[in-house]
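I have a structure here, written as structure tokens, and I will follow up with some questions on it.
Missing here is one protein chain; the remaining ones are kept as they sit in the complex.
So that you can tell them apart, the chains are marked A, B and C in the order they are listed, and the count of residues begins at 1 in each.
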Amino acid sequence: MNNYDVLDISLAPSGALKIAWVRDHMPLLHALEDKLQALSPEERPLAGVKLSISIHMEAKTAYLCQVLALAGATVAATGCNMLSTQDDVAAALAASGISVYAIHAESEADYYRHIEMTLEHKPNLIIDDGGDLVNMLHTKRPDLAAEVWGGCEETTTGVIRLKAMQAEGKLRFPMVAVNDARMKHLFDNRYGTGQSVWDSIMHNTNLIVASKTVVVAGYGWCGRGIAMRAAALGARVIICEVDAVKAIEARMDGHAVMTMAGAAPLGDIFITATGCKDVITTDHMQLMKDNVLLCNSGHFNVEVCVTELAALAVSHHEARANIEAFVLPNGKRINIIAEGRLVNIAASNGHPAEIMDLSFAVQYHSVLYMLANHESLENKVYDVSTEIDDLISREVLAAWGVTIDSLSPEQREYLHSWQV
Amino acid sequence: MNNYDVLDISLAPSGALKIAWVRDHMPLLHALEDKLQALSPEERPLAGVKLSISIHMEAKTAYLCQVLALAGATVAATGCNMLSTQDDVAAALAASGISVYAIHAESEADYYRHIEMTLEHKPNLIIDDGGDLVNMLHTKRPDLAAEVWGGCEETTTGVIRLKAMQAEGKLRFPMVAVNDARMKHLFDNRYGTGQSVWDSIMHNTNLIVASKTVVVAGYGWCGRGIAMRAAALGARVIICEVDAVKAIEARMDGHAVMTMAGAAPLGDIFITATGCKDVITTDHMQLMKDNVLLCNSGHFNVEVCVTELAALAVSHHEARANIEAFVLPNGKRINIIAEGRLVNIAASNGHPAEIMDLSFAVQYHSVLYMLANHESLENKVYDVSTEIDDLISREVLAAWGVTIDSLSPEQREYLHSWQV
Amino acid sequence: MNNYDVLDISLAPSGALKIAWVRDHMPLLHALEDKLQALSPEERPLAGVKLSISIHMEAKTAYLCQVLALAGATVAATGCNMLSTQDDVAAALAASGISVYAIHAESEADYYRHIEMTLEHKPNLIIDDGGDLVNMLHTKRPDLAAEVWGGCEETTTGVIRLKAMQAEGKLRFPMVAVNDARMKHLFDNRYGTGQSVWDSIMHNTNLIVASKTVVVAGYGWCGRGIAMRAAALGARVIICEVDAVKAIEARMDGHAVMTMAGAAPLGDIFITATGCKDVITTDHMQLMKDNVLLCNSGHFNVEVCVTELAALAVSHHEARANIEAFVLPNGKRINIIAEGRLVNIAASNGHPAEIMDLSFAVQYHSVLYMLANHESLENKVYDVSTEIDDLISREVLAAWGVTIDSLSPEQREYLHSWQV
Partner (left out) sequence: MNNYDVLDISLAPSGALKIAWVRDHMPLLHALEDKLQALSPEERPLAGVKLSISIHMEAKTAYLCQVLALAGATVAATGCNMLSTQDDVAAALAASGISVYAIHAESEADYYRHIEMTLEHKPNLIIDDGGDLVNMLHTKRPDLAAEVWGGCEETTTGVIRLKAMQAEGKLRFPMVAVNDARMKHLFDNRYGTGQSVWDSIMHNTNLIVASKTVVVAGYGWCGRGIAMRAAALGARVIICEVDAVKAIEARMDGHAVMTMAGAAPLGDIFITATGCKDVITTDHMQLMKDNVLLCNSGHFNVEVCVTELAALAVSHHEARANIEAFVLPNGKRINIIAEGRLVNIAASNGHPAEIMDLSFAVQYHSVLYMLANHESLENKVYDVSTEIDDLISREVLAAWGVTIDSLSPEQREYLHSWQV
């Protein structure tokens, strides 16, 4: 029997409809589901495994949970962000027999309580998104860490935190850096974020992008995707970076490059994608034009200083659904979308289904890898194996019906020879 | 006292919030509002005029209605599409004292009844969007046409119908072709449609555009905008056209060009923007891949043959909010967004506010023009005067804070001379 | 027997090679050639006609001259720009039996002498490019104008001058505005200029475009093409305009918009495409950064004030082939490409062959039209008939092997009806 703490279990039909939709657009997971369906219970690769998951609770992740359950795991799932949970999807997932603890816009206390409830299933394996699950296992609930064989981390942010733990010798079990797989970060972070951030901004504001000046902080894979689509939608783009090589790359890509203080008075829309904190401060905000839009697509809500803004503002009000307007002492208005949380997932549907299909295929295979190898692994962060990337990439091409060339033996030899 | 027929007047606060938001992003209308506020009632330019409007009932049009009322007109407003009405906005508009007759997803009978109720205010001037208001004045209610001094038409589709009426000598009052103003069709039809169609598709489907094949039928200003943004979002684009010059232009713009029958088996997403009917027929649909997406951004819901599809399909079901899946006898699924009605307005928020600001500034000035000149005009379709285009374009640049060059007397003379 | 004044007739083989190359890439002219070949001399449509042509003397125009000669005309040809003549092509054209008068970098006196020699063939029909031929017929040699039945003009600039003459009642024979054909200006002025200007700048400078700021003066069809390709090559683009609507369009297309005085200190590369004079003055130049590049793609060399720059400069020297560097009193260097003449044709090969194929197909058919209709035409500027545009556009699609849809009778009727 599964437990759950969801807003309203009667919302399940709406959530089930959403899950059915993404299922039809996630061919890799779908093919796995078909394959697993055909197995007897004891043949299922995760039979007997307890798996706890902290992840944005919406249709695509719900479908991943269902596939993992079908693979034999006993799955317990919670959110990884207070705003990203879709209550109907959580209900549908619970109704399908999985233990779910997540409620949209829950309090911070409830959020952490739900993480803890998920861990109380005493997982053997975990899937984390941003690091809150791992963090609790290393701080408040080290008692449960001993039972964990290993896990997988989805994001750049989480991987950075894991590596910091490893450097301090604090990591208590091995983790796979799913984010760093080519089939994940090359696609999810660029094409996924690039589209979903703009989907969210356009839909929540109903404002034109063309003719605007868009300021993007961070020119990593996410920032590149956001900037690429901003220009494609007709905006002029300014990039703020702390890495000089990336700054040069941004300018070669046709963007202007400057400091945030320089960009503040010029921008109409500001988007952070750095993984750092204090990227847009109230000092910057006081330089901005009236009625600008600010949002964040980094994992945590510390990139835009929303707390400091709230303290500084003389008043604030809901300007539109998901948008809060703060009035500065200088009379100018700063519009914050989705409280400075991940704009594409806290105020919209997150990444497109086909993109998450790639990332979740990496997750699935990495879970199997960890299950098979954890005994021989150290308490470190491991890369996804080249074999998994290769396997998945071949499956994508097959799903698309695309055939590519392969090297002949002569070509292969030529590429490894030096005597002509 | 105003009358109204809206879904629920208590929804007004939500609608008022939406109107307040667009008001802050429609600088031309906002400046007009400020100017009109300062006038005494009798100074207001539309004082004593009865104005009936059929238009997509959402925040930006509601704001136009309020500005026209502030200009002194007695305004009665209805929708111009069963699905595009937002009930909270209709409520807010009614609560602000304007006569409103529009309910989302109303029946066809109610739709036409609401148009008729709007006309029963016995307008002197009208604003039409697509031609349904004018049509009723020329067919069912010619008795009311006699009182009409003239009006304005917003769309390509409506203008085509008006010119057909003029050609047959049937038009009973003069109309201004607002659509054909440079400040309207160059921006609304291209940048507005280009963005809002993709906003709607991305938001309603949560699917990736990059890597997909998008088929756009029609390479007029709307189709160009849709295709430009499709490519910008990473799709390969196929254009279907009946005009050879536009077809060549499409190919020069980097798109593939072929017949719809040729494109049908290749496309993942199909969008019509032709103003014609039967653009995607069931013959085409039977050639398509499983699970394709079809939608329309032309004015009427006859571009994609949805009625014929419903007749042909062996079953259908809601696949996601705003999306109906039809299963063909061959087992393939055809997903129709927004019943084949204007995808950007029936299933999303319509054009961005700043774009409609341009179009509605043209509307406002064209209404004044018609008021001032109707006695000297014939029962024909008139172009928006160059003066209005010029005035508005200068105001836009001023609102942006942009300064441009002007010709010196010597340059002006040079441009008109032929003897060097 | 033909006459000629070319640099060196022995260069003919090199020019013939160039003509053979373009012949293989101009399918419309090539098809005409094949058709004309099959006719007996008396069947040829221009049999007995004397045709004088002033046009950029390079491979594509040479091929047009040969096709016109094959159509039965006695052709005399001269250049329309001192720098655009390619001496080997002029030689090849002369060697093929056509009277040619053109030498690269000839003096202004020789240039006008060659125009006059071309007119001394007493043409019945003329083809002009920019208006110098027409001008001489109306000023220095009105005696010859009486023999001219009519002609065709290729450029925006020439058409503007012709309309000025018409407005003053001075035009002595009818002219067809070839430039205004859809199959000409939509392609030649946008895709042709867009590519060939950058081909020339990149090849003559060997400098990177990405990361640069490019200032384009004029956002007509030529300027749009230049700006579109600048952005595509990775530049940030600033547009200078005098027309407010075009200025707004430029900004919606993602470009910055400002005055030339504002752009002068920001640009790295400046390109004029206005048809006006004094677009970049020495006042502007004195605001520029050191070592900027200036060039022009408008018809005449008066857009960039090169003469005034030469007077102001403290020194000048050849900086690279086709580039002259002028040192200002403030020590900064201004690099002028191709003396401020048409950069794409005076310093490179001009428009791509396939583009000129379209324009010259319009020319060919317009010459036939003028021959057939001149007696009934007034001394005015005439548009190219819709039939010619349609014919040519269908031929292009056929040459590409592209099939498009056509309207069914029901669709055609729907588009012209107003009663649903």
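Everything that follows uses one rule, which is that contacts are C-beta pairs under 8 Å (C-beta built on N, C-alpha and C of every residue); 3 or more make two chains touch, one makes a residue touch a chain.
Owing to the predicted nature of the structure, the values given are computational and were not obtained by experimental measurement.
May I ask which residue of A:His114, A:Arg251, A:Arg333 or A:His351 touches the chain that does not appear here?
A:Arg251
For the chain not shown, which residue from B:His114, B:His138, B:Arg182 or B:Arg251 touches it across the whole complex?
Here the residue in touch with the unshown chain is B:Arg251.
Please pick, from C:Lys140, C:Arg320 or C:Arg412, the residue that touches the omitted chain in the full complex.
Checking each option in C:Lys140, C:Arg320 or C:Arg412, the one touching the absent chain turns out to be C:Arg320.
Pick from C:Leu17, C:Ala167 or C:Val314: which residue touches the chain that isn't shown?
Hidden-chain contact among the options goes to C:Leu17.
Of the residues C:Gly72, C:Gly130, C:Gly151 or C:Pro352, I need the one that contacts the missing chain.
Checking each option in C:Gly72, C:Gly130, C:Gly151 or C:Pro352, the one touching the absent chain turns out to be C:Pro352.
Tell me which stretches of chain A touch the chain missing from the display.
These residues touch the chain not displayed: 131, 135, 138-139, 160-162, 164-165, 167-168, 170, 182-183, 186-187, 190-191, 240-242, 244-245, 247-249, 251-252, 257-260, 262, 275-278, 389-390, 393-394, 396-397, 400, 402-408, 410-411, 414-420.
If you put the missing chain back, which residues of chain B would it touch?
Residues 210-211, 231, 234-236, 248, 251-256 of chain B touch the chain absent from view.
Need a quick check: the contact residues on chain C for the chain that isn't drawn.
On the side of chain C, residues 17-18, 20-22, 24-25, 59, 191-192, 195, 198-199, 202-203, 206-211, 229, 232-234, 291, 318-321, 323, 348-350, 352-355, 400 touch the unshown chain.
The rule is short, and it goes like this: only the chains that are shown with their structure count from here on.
Let me have the rounded angstrom distance from the C-alpha centre of chain A over to the C-alpha centre of chain C, please.
Spacing between the chain centres: roughly 53 Å.
I'd like the Å distance between the centres of chain A and chain B, where a centre is the mean of that chain's Cα atoms.
37
What whole-number Å value describes the gap between the mean CA coordinates of chain B and chain C?
Comparing mean C-alpha positions, chain C is 39 Å from chain B.
At least two partner chains per residue is the criterion; list those residues in chain A.
In chain A, residues 210-211, 234 touch at least two other chains, as defined above.
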